[in-house]
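Comments concern the structure below.
Excerpt of the complex: some chains, original placement.
The first chain written gets the first letter, and so on, giving A and B; residue counts start at 1 in each chain.
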Amino acid sequence: LKLSEIARAVEGRVEGGSDPDITGVAPLDRASTSDLALFSALQYRAEATATEAGAILTSPDLAAHLPEETVRLVVPRVHAALAALIPLLYPERRPAPGVHPTAVIEPGAEVMDAASVGAYAVIGAGSYVAGGAVIGAHVVVGRDCRIGADAYLHPHVTLYDDVVLGARCIVHSGARIGSDGFGYSSSRAGHEKIRHVGRCVLGDDVEIGANTTIDRGSIGDTVIGSGTKIDNLVQVGHNVRMGEHCIVVSQVGVSGSTQLGRFVTLGGQAGIKGHIRIGDGATVAGQAGVFGDVEAGSTVSGYPARPHRESLRAQAVALKLPELMRRLRAIERAVFGKDTPEP
Amino acid sequence: LKLSEIARAVEGRVEGGSDPDITGVAPLDRASTSDLALFSALQYRAEATATEAGAILTSPDLAAHLPEETVRLVVPRVHAALAALIPLLYPERRPAPGVHPTAVIEPGAEVMDAASVGAYAVIGAGSYVAGGAVIGAHVVVGRDCRIGADAYLHPHVTLYDDVVLGARCIVHSGARIGSDGFGYSSSRAGHEKIRHVGRCVLGDDVEIGANTTIDRGSIGDTVIGSGTKIDNLVQVGHNVRMGEHCIVVSQVGVSGSTQLGRFVTLGGQAGIKGHIRIGDGATVAGQAGVFGDVEAGSTVSGYPARPHRESLRAQAVALKLPELMRRLRAIERAVFGKDTPEP
């Protein structure tokens, strides 16, 4: 594709005086003359100046840091343009519709004609797979599940019984949806299992990362709102309810019955207590330990999590603790004439 | 079922003047008139008052917070009653005994008649599956394993060679038991693998969460005591020995050769150093980093973990650090007549 053709598709502007043929996208330090390279943060300025890329995709701000003769494709939002141009250069290889001869479709399961079911997949009795859905090799779907139109389940996904996936959901390899929650009736004799009879219900356009686990509800449902994206190795406890368009980064743990609003962001490895509420648009920093409700729109961090500004201030002071100790001793000597007065 | 029939089964008391038909259990805010709803914590009082549930399962204490006319099933221990009544309302759908025609039972493997083996499961040579056990679809059992009576392996579980599971163990989808531990002989040339020849031995009534990993022993065994329950995405290192009836919450990591007593609780995302001992009945708070032995019966938290009371006190003071800094400066000005005296 000519760079100008790409520019038209992403509503960008070609600058720098030529219009090269582009066959791929590459990072600045590995790009060749037929690649479009991405320059999206100032910290990569040196690589952007040294790159051999045929053209650079960048924003108006960053374009100013490039030599004038650099061929560039300038767009208002670099990542939006990237999302739009990748399908032009790399057509998706979606499996053709049809059921692989080795797949097991249990009696009473229904697979629409336009769906694709891979090798050795198992679809349980009473389950329904809508048109356009892709069920990867070795996927196991339990009983009475519903998989929405154009959903994509990568190899080795497990859905337990009664899972509902909306349209266009993407579930990555090894994700487990609908496993029993961790609930017991404990006594001195031990822990008696409380069997879980709720479901997992995911909205439309949800993405679930590789090896992530989402427990079914104990008696109600675990609910993931439409448009919410969950990264790899995340744990979602029983009865959790997430709103729409949340972002949950890798290795987060959300304990049972906690509720997230819309557009909540949970940073990597954050841990969220059970039975609390996190308001719309709130952000939890990576590795934070959240023990209480979080207000809509706020940002919290640290252990225990508190408003991010407070955390930063406390961190700054914590760094000065050894110095503070020395100063305290100096005062003690001046005031009491000795090092460590008895309080 | 009549509420009174349920009450008899769980040894509870019906109050509120009527005896509705109950067909299910539901959360307070989603229950209908044929549901029994759970009211087990005061924070849900508003939902309990507003619920449309046909009846409320609760404890004597909490029952006092309900309007008098509310139909309720009062029991001494709410979660014990829940565990007992769910099987009445939701009969378990355990797979019928028999070996699916696509399962591969290697020569020398032994599967008892009353066991169930699902589609595409593989049972390795020399392994034994006791009666009543359920081997889910796509489970892979290595060589020389023993699976106890009535054990339940959900789809996609892997047992490496030489794993022993006691009676009634439940292993959730994607759990890996018996993988090699992380042990190398390291030098300037790199890291040479130490092959692991120990086993994994799980007692009776152990439950292992989805995508949890339990490494085999290097030269001895990794041992999980009877009745211990492990949540999702937990890592158990080589040669770890856990006692009976422990509770290990999601995303915990226990490093190699560490020993847990009985009834130990490890909170979510806690990290436990290798080669230490955690005494009977001890509790480790979520996200704690434990670097040394923990006394029986104690509770530790924080990084590095210390007695929970101490952690709380230190946290409280840490919150006051900026204020403490201001007070220190005030004293310095009073004593030294300047802000920051050289110590």
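Quick notes on this structure:
The rule is short, and it goes like this: contacts are C-beta pairs under 8 Å (C-beta built on N, C-alpha and C of every residue); 3 or more make two chains touch, one makes a residue touch a chain.
In this text, all values refer to a predicted model and were calculated from it rather than measured experimentally.
Taken as a whole, the complex in this structure file is built from 3 copies of one protein sequence, with 2 shown in place.
FYI, only the chains that are shown with their structure count from here on.
Here the CA centre of chain A is 24 Å from the CA centre of chain B. Residues 24-27, 30, 38, 41, 43, 77, 79-80, 82-83, 86-87, 89-90, 92-93, 102, 118-120, 136-138, 154-156, 170, 172-174, 205, 207, 209-211, 227, 229, 231-233, 244-245, 247, 249-251, 268-269, 286-287, 302-303, 315, 318-319, 321-322, 324-325, 328, 331-332, 335-336, 340-341, 343 of chain B are the ones that touch chain A when the two sit in their complex.
Here chain A touches chain B in the complex through residues 104, 120, 122, 138, 140, 143, 156, 158, 160-161, 174, 176, 179-180, 182-187, 190-195, 197, 211, 213, 215, 217, 219-221, 233, 235, 237, 239, 251, 253, 255, 269, 271, 273, 275, 289, 303-304, 306, 310, 313-314, 317-318, 320-321, 324, 326-331, 334-335, going by the rule given at the top.
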